[in-house]
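I have a structure I would like to understand better, so I am pasting it below and will then ask my questions one at a time.
Missing here: one protein chain of the complex. Every other protein chain is in place.
Naming follows writing order (A, B and C), and every chain is counted from residue 1.
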């Protein structure tokens, strides 16, 4: 695969992933959305099927890695580092593009995210904080615990992906992407509770940059103080998964 | 495939799609339904598995496109336009047939959609508006924003479908239809919040025609003022997806 | 396949189907169940994955039809009627066995289905009616409408199953059963609202016989006046699906 194909594939695939992922968070969070308050199962399946859509679309161009933690895990496994920077660049650009697309899909909802007429400050009709649509926010702010959560959840993503490659016949079949997307649903359901499961540095950093610059009414903080954890945690998790894989398989 | 096979396949397949889709909206909306108020996750999976049922049934006859936006995206990709009109005609007829079938499945519920005895006007026991069972209604009526939502959501449907064809072995296997149906579940969960995700001109127009003419008690408006958006948006999205595909892949 | 294999396969497969199906209805209905009141999505997936479990188990013995409507649809398609009686007998016996197994799984819950101590007649703490765990009950009792619902829902099951056989490569692969089980989930979500979707004469009749004879405390009526509809409707639907298939495919 040429650098151009890889870059375009990762941009398109990661953009679709984030369009679905930020989209489902907007769907569940914002007022005037038909899916408002429809619960955690909707969040987890929305992100998982975003992986399905993005990875399948990107597969013929770049293989559809869409995640720096996956790319680094694969590089550790194969020892091929030459094209890693193309993957990472495409993933970050794609994540930013996807966040803008999700914003456009929910444009009218974002514009209506103001205090409801006739209500007063401090009530449930205040504007909804918007950062959670774009990037992750921990329920309990505890850097060590948050980092551990992201590391373990990322190992639970990357180690199975590396192992899938070994199982006979899977590499070429359409089933692999389906299984990885259901794996991501499972990580969301099971391990997403404490931090909102970044498990992908591009997924968190790209949309956070977009959130910082987009002119969203009442958008609230972009919380850059937390931003290093959903980057560092998944990177450490990707390295750890690659190391476990090389040692055990 | 002969024109006859294509027409029959698209009629049957789209009828099944709309039977499931309008059916699940009736299931969640109408009084005296066991699935009443069971939430957005039921809506999204109901529509997605309607794609599964319809596309699989139509596959041996017409390939199971069931959606003018998909048909046009494929025509732009392949350059073959000769049979497009047969697909489109079958899809519109099938969508109308499916809406009638869904009405018949929920016949007793539609007939019972009256004000509950002993209650007064303006209470929660008034008849449920029925258009949302047949066609899409935006949460915020904003033509530009609604059109953007439908365009992006349709690109997110058609571009992956076009890309799926490239992945080795998928074209012949049963997995493709399964993946497309889960993709539609994902679009519903993630991108359906603002407009109810037509992403298919036949899916919206056919049932709206049926809603206009069926003698449903207390059916409310058929809202023809909005009807052009769920037709134009998906058509633009299909063209755009075909163009992106030809440029990038 | 010998008659013995067919009979044993259909008994085991249908028993597993009803174990899961009656089980999930008990899980959602009965007091002292961890899944109590968990909603329609749980019902629909529980029944669908019951098809998955039962059909896969029965596949090497009998092909895993598990439903007289499916068996008759296939017989109309293939013209082979000689072994139909073996299938039907196995399905009825299996459905009865499955209902007994589901009763045993929820034995303590059934035994605890009494009025809560200290409460009075007519409150929410009265015993739960148990027939809905075993057999279907319409929300609105209207024989014509109920029959139409069951006929259309059964066509939506059997016609896709017949068409699946035509799609290249599906017949031998493991994907077919998975797709049929998700189709059943979709029928539940979309078409189950009015009557509780029997779509299978054995699924309704077998457990109703068991309900009549099992010594369940406070079991309530077995409602034999309705019992002909979930038998006749699916049989008509199976015949109709076979006829449509022969005409259109």
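The rule we apply is simple: a residue touches a chain if its C-beta (ideal position, glycine included) is under 8 Å from a C-beta of that chain, and two chains touch if they have at least 3 such contacts.
Everything numeric here is computed off the predicted structure, so don't read it as measured data.
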**Asked** What are the shown chains that the omitted chain is in contact with?
**Response** A, C
**Contacting the left-out chain in the complete assembly, out of C:8, C:89 or C:214** = C:8
**Prompt:** Among the options A:27, A:102 or A:153, which residue touches the chain absent from this view?
**Reply:** A:153
**Prompt:** Which residue among C:16, C:72 or C:235 touches the omitted chain?
**Reply:** C:16
**Prompt:** Where does chain C touch the missing chain, residue by residue?
**Reply:** 8, 12, 16, 19-21, 23-24, 26-27, 30, 32-36, 38-39, 41-42, 45-46, 48-50, 52-53, 56-61, 101, 104-109, 111-112, 172-175, 177-178, 181
**Request:** Considering the whole complex rather than only what is displayed, give the residues of chain A touching the chain that is not shown.
**Result:** 39-41, 43-44, 138-140, 142, 145-146, 148-149, 152-153, 156, 159-160, 163-164, 166-170, 173, 175-176, 178-179, 182-183, 185-187, 189-194, 196, 244, 248-249
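To be clear about the criterion, only the chains that are shown with their structure count from here on.
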**Prompt:** Chain adjacency by touch: line, ring, star, complete or other shape?
**Reply:** line
**Same vs different contact residues, chain A with chain B, by half of numbers used** = different
**Request:** Would you mind pulling out the distance in Å between where the CA atoms of chain A average out and where those of chain C do?
**Result:** 40
**Complete:** For chain C, residue numbers touching 2 or more other chains are none
